[in-house]
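The complex appears here without one of its protein chains, the remainder shown in place.
Here is subunit A:
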Amino acid sequence: MSMREKIEEAAARYPDQRSAIMPALLIAQQEHGHLPGPVLEEVADILGVERIWVYELATFYTLFHTEPVGMFHLQLCDNVSCMLCGSEALLKHLETVLEIRKGDTTPNRLFTLSTVECLGACEMAPVMQVGDDYHGNLDTGRLDALLDRLRAEAGQVIGADLADAASPGE
């Protein structure tokens, strides 16, 4: 299904197209990785709503990214329950091993590191969200193992992309 078709399907759930802006932005972000101006305008055009309405939402809600993020967005929760269970030390560890500061992306664009407000998983604090998945009860050892898995996963994706790119010429 194309992005337009997905957005139109989502919009059918509402009596007012403006309500569909948030679902449409989530679909567009999944498609493009982030939400640059032309994508926001495309969303507005598909829904037939004012472009400013789309800009207003894209810049208000924290899950929308108007700037690119790395292949893996590491979102470490540092709210009270996670803080009490050691999230500060985990942030320092991530900054050290990734050689970036909070808010930055690694030069190879593999990881973006952020801290976020409560992820609603305080029973397994400290918690980090990566893509769709939550990783809880973290310590530095588990973090390192997770980073290794993500690097391996990235290697496979990049390897598959290279194979796909090579195949037409073969």
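In this section, contacts are C-beta pairs under 8 Å (C-beta built on N, C-alpha and C of every residue); 3 or more make two chains touch, one makes a residue touch a chain; residues count from 1.
As a convention for this text, contacts and distances are computed from a predicted model.
Visitor: Given the choices "Putative tricarboxylic transport membrane protein", "PTS sugar transporter subunit IIB", "Protein translocase subunit SecD" or "NADH-quinone oxidoreductase subunit F", state the protein name listed in UniProt for the chain not shown.
Guide: Going by its UniProt entry, the chain not pictured is "NADH-quinone oxidoreductase subunit F".
Visitor: Out of A:7, A:25, A:46 or A:94, which is the one that touches the chain we can't see?
Guide: A:25
Visitor: Of the residues listed, A:80, A:97 or A:152, which one is in contact with the missing chain?
Guide: A:80
Visitor: Tell me, which residues in subunit A touch the chain that this view leaves out?
Guide: Against the missing chain, subunit A presents residues 13-23, 25-26, 49, 53, 56-57, 60-64, 78-81, 83-85, 116-125, 129, 132-134.
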